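In this view, the complex is presented without one of its protein chains, the others remaining in place.
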Amino acid sequence: MTRRLSIALTLIALAPLTSACSGIGPSPWEKDLMAKPEMQVDSYAVLAAAEDHVYFSREASSGGRGFAGGGCGCN
Amino acid sequence: MRVARTGEDYRVSFAAMATPCEICVQTEDRALAGQLGRAAQQEALRIEHKFSRYRGDSVVGRINASGKDGLLVDAETGALLDFAEECHKASDGLFDVTSGVLRRAWQFDGSDRLPDRARIAALMPLVGWSKVRWRRPRLRLLPGMEIDFGGLAKEYAVDLVLRLLTSITGEPVLVNFGGDLRVSGPRKGNAPWHVAIESVDKAGTAAGMIQLLSGALATSGDARRFLMHGGVRYGHILDPRTGWPVEDPPRSVTVAAETCVEAGMTATLAILRGPGAEIFLKEEGARAWCIR
Partner (left out) sequence: MQLKTRRRGRVRKRIAKLSAGLLAASLAGQSRDAAAQYDTGSNDNFGPGIAYSQLDAALLIYQEPGGRVSATEPTLDLSVHGADGRELSLGFVADAVSGATPNGAVPSTLPQNFVTPLKAVGSTATLTSASGGSTIIHLPPTPGQLAQAALGRQYTVAADTLPVDKGFRDHRGAFNFGWAQPLGEITEVGFGGGYSRETDYQAITSNAHITQNLNSNNTTFSLSLNGELDSSFPFGGIPTPLTVMNAQWKSPTSRDKTQLGFVAGWTEVMTRWWLTQLNYAFDAQSGYQNDPYRVISVVDPASGQPNSSLYESRPEKRQSQSLFWDNKIDLDPAVTELSFRYYTDSWGIRSKTAEISENVPLGQSFYLEPSGRWYQQSAANFFHYFLVGSQPLPQYASSDFRLGAFTGITYGAKIGYHINGRSEFYLKGEYYTQMGNRHPADAFGQLKQQDLFAGTNAAVIFAGYTWDFH
């Protein structure tokens, strides 16, 4: 229960940052670093999928980045 | 970014590419002016940051730091390199984007300090488009060579920004980046835009007035960057074949053309011909204004 509460608080604390008015966050010309492949969340999708498959076949939890479920009979 | 009302227009001004930039839109809508200004500023800064030779992480920075295998460039950079190559051929070698290394010898600060010849001679082996291996998308330079889009970037930015703004609004707009400008079309009621050409000797005063219904204007000249030595004025446009400033060019050339890139390139080619500038412009049928 405590854990769920702390997660909810984290969400509330981050909520103001989701406002859609422009001016929050870096300006477009300040986003040079974001173009690096290491800074993208999906640059190594094939590797991530293979790792997820391994974890899915050894653990009860699944999902996180994408959707849960494996599409294979390994769990 | 500042927004101000002048007559029937809103003028949005900001700084980019080390130049005062201005967007002028004939409208009652202040919010639109702000939106256009922000869009223009973003695009101008994008181009500045992408092609700036002062930033290690810009495309030009990476080109200039690339090793013997060169590097693969994206489509936009590739298009600019193709353009630079064609202009090099069209100008019989006068226009050369590899001449940027010469700035290591030349500082055009209005003083009388000329570089010594040995310095220039040492840099000349690094100048020359013929030494570049360019085959889309791979660019290979000799070690020490550099690409400098400085002679193109401002005009290119004006054209891209204008097209961007006309896709946002149908109101008459004028994009002016430090004297290189372009209009979307005539003002309301088919009235022309009035553009003053700056005097070369007295900054801020007008030497003439042009009425523009469409197209672009670009000005090339030494009004602000020059060296004065022994009574001789050395303009900042360097002849890539000698490493020295072009001899006896007009002090200022303003060309009108359909696009800012075309106007800018025509003006640059005129200046590079030194004493033959006016004849070149006349033979080519260019709409131009020279000041000697």
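Letters A and B name the chains as they come in the text, with residue numbers starting at 1 for each one.
By our rule, contacts are C-beta pairs under 8 Å (C-beta built on N, C-alpha and C of every residue); 3 or more make two chains touch, one makes a residue touch a chain.
In this text, all values refer to a predicted model and were calculated from it rather than measured experimentally.
Among B:E48, B:E146 or B:D159, the one in contact with the hidden chain is B:D159. Here the missing chain is touched by one residue of B:E8, B:D29 or B:E86, and it is B:E86.
The chain not shown here touches chain B at positions 38-39, 42-43, 46, 67, 69, 71-80, 82-83, 86-87, 90-91, 137, 156, 159-160, 163-164, 167-168, 208-211, 256-259, 261-262, 265-266, 269, 280, 283-287, 289.
In the full complex, chain A touches the omitted chain through residues 3, 7, 10-11, 14, 17-18, 20-22, 24-28, 30-41, 43-47, 49-51, 53-55, 57-61, 63-75.
Basically, only the chains that are shown with their structure count from here on.
With centres set at the average Cα position, the gap from chain A to chain B is 44 Å.
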